[in-house]
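The complex is shown incomplete by one protein chain, all other protein chains being positioned as in the whole.
The block that comes next holds chain A.
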Amino acid sequence: MSALDLERKAKRNKQIDSNSSSQQPNCPDSIAQTISYPMDRPTARRLPDEMVFRILSFLPEKPLGRFRCVCKLWNTLFIDPKFRALYCENYSSLLLMSYNQLMQIRHNFCSKAESSDGLILEQTVPSVSPSRCRIRCPLSLQSIEFPGPQKPSLCFAIEFLPSIRAVELVSVHEDENQVLGYEVLHIGPIENITPTTKYSWRALQVPNNNSNNQFRKRMRSMSLHYRLNRYLDRSAA
């Protein structure tokens, strides 16, 4: 995780460096064009995007959230890695928080579980029907969307399982008799999963024994996903 993180960070920095250095040779021309002042048309000024980014990167999150509706370009700021890197410099850790919150609100998703390597499982808020889920990788800014579990979920677990090279999702639900049920979904390049079943939840058979009650308590505990995976590994063996 941390190695990946560092690598990406280095990559991102490199990207910024290469951008700025590659701009240097032709910079006078390109910028001179954008900052020419046509005296007869005073409304024609457009600042270079790079400069707008720089200015906005000094804004606190509230005005930043407001100025997203200035125009479509400004609204894309949040997903621009260069902007985020700049913003990180100016506001350090504040960024990821506000970015995540804003992105979640924007798409009516809220965070449900996080894997040990930083993948985030999000589900649509209850008012959205049918329910959808998505996995987001904040580092690469990628996400994948799929239907939510068939039964209303009490809680989720998400983990990448190297043994099957896939992300495993488990949703725990409860029927009216307080009997727990589980649905599972695998996402990844798995050979033995056909495309039709790839992104749909299927019920998971868990032996129904006396430990069920105890198990449910554990499910709700903070270390849910870790324990759940241990359990699944054991039952698979």
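The definition used in the following text is that a residue touches a chain if its C-beta (ideal position, glycine included) is under 8 Å from a C-beta of that chain, and two chains touch if they have at least 3 such contacts; residues count from 1.
Keep this in mind: contacts and distances are computed from a predicted model.
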item: Among "Gamma-secretase subunit APH-1", "SKP1-like protein", "rRNA-processing protein EBP2" or "Guided entry of tail-anchored proteins factor", the UniProt name of the subunit that does not appear here; value: "SKP1-like protein"
item: Contact partner of the left-out chain, one of A:47, A:110, A:179 or A:203; value: A:47
item: Hidden partner chain, residues of chain A it touches; value: 27-28, 31-32, 35-37, 43-48, 50-52, 54-60, 62-72, 74, 102, 105-106
